[in-house]
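All protein chains but one are shown in place.
Right after this comes chain A.
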Amino acid sequence: MSNTYPQARILTKINDPLHIIKTRQITHNRPVTIAGPMVRYSKLPFRQVCRHYDADIVYTPMILAREFVRNCHARIADFSSNESDSPLIVQVGVNNVTDLLRFVEMVSPYCDGIGINCGCPIKEQIREGIGSALIYNPELLSSMVSAVKEKYGDKVRLETKIRIHDDWDQTVDLCHKLCDAGVDWITIHGRTRTTRSSVPVNLDAIKYITDKIKAKSNVPVIANGDCFSMRDLQKIVDYCGVDGVMAVRGLLDNPALFSGYDKCPWGALELFWHYAMEFGGLPHQLLLHHLHCMFESMGLEKSLHNELMNIRTTTELIEWFDSHFVLKRFGEIGFSEAVDIPFKHASKV
């Protein structure tokens, strides 16, 4: 066996997520914009579309460390990337230090940072002590952060994405522990483990916790929850005093929201088609779901939407698009530039 393996990717001003978070306001006159992790959906084609529309930092879906370090098929299924997939944070679901250190060793040469998922509310994960279970286990979470930072220092960026507790001071205590352990930045989702996504995000909680963190350290804080437009982003930053905003569900419907689009432009959909086909490997149901979400944002007529949802293969999907719309391919004049839906026939919006 070889003893020389690839080392963590070198961080520069271009790809160091911490540098980007700290300098976006100065260099771009706006807070940092982050496309957060979505189970199943933050795959490479969608990540690239988000980057095209001004997402500064993009996350993979959560990858389970336990499976990744043990199983080649899990690795192939869970993680694909390429040269232009940067700055990239790989989000990890983990419940012990050993798996995390091994995961970081394997993944860090191919990404720009690792994010520990401490927010996933799915009960199967919580039973394993993964996801939002970790915010109730500050000792373990801090020890995982310490272990990575002690081994890698500034060579590997490490983030934690947490949910809030019912008692906000518990969250503050947790954040202080994470800061002491050396976490590079903290993302706060302004809901508790059991709050439904239909309940508005608690900006007061994020503000309270952020104020307390910033009183004691200079660790950047990112707010997450209910960012559906650039107006939302600015409102969240102004109200909470955070360093940036992570959008997740908002981007699924409208991956161009960080570019100032209030609804998904047709160009985003063309780009998504392009990347999905070029990279390959995206299951039909995932492709369909992305298109469904984007069309919802565009306000596509219900009958066409119903037709879309009944398409069973990717081939039929291509045919359906070509029969109803002008779907430009890469290299064609105007590719990825249209805003409104270019119907082949009379308008159906």
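Just so it is clear, a residue touches a chain if its C-beta (ideal position, glycine included) is under 8 Å from a C-beta of that chain, and two chains touch if they have at least 3 such contacts; residues count from 1.
As a convention for this text, contacts and distances are computed from a predicted model.
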From "Signal peptidase subunit 3", "Exosome complex exonuclease RRP46 homolog", "LADA_0D03422g1_1" or "NADH-ubiquinone oxidoreductase chain 3", the UniProt protein name for the chain not displayed is "LADA_0D03422g1_1"
Among the options A:P6, A:G260 or A:G334, the absent chain makes contact with A:P6
Out of A:I21, A:V58, A:A133 or A:V245, the sole contact with the unshown chain comes from A:A133
Among A:N96, A:S217, A:Q234 or A:S259, contact with the omitted chain is made only by A:N96
Sole touch to the unshown chain from A:M106, A:I122 or A:L304: residue A:M106
The missing chain sits against chain A at residues 1-2, 5-6, 44, 64, 66-67, 69-84, 95-99, 102, 105-107, 109-110, 123-124, 126-129, 132-133, 136-137, 140, 165-167, 193-194, 273, 275, 277-283, 313-316, 318-319, 329
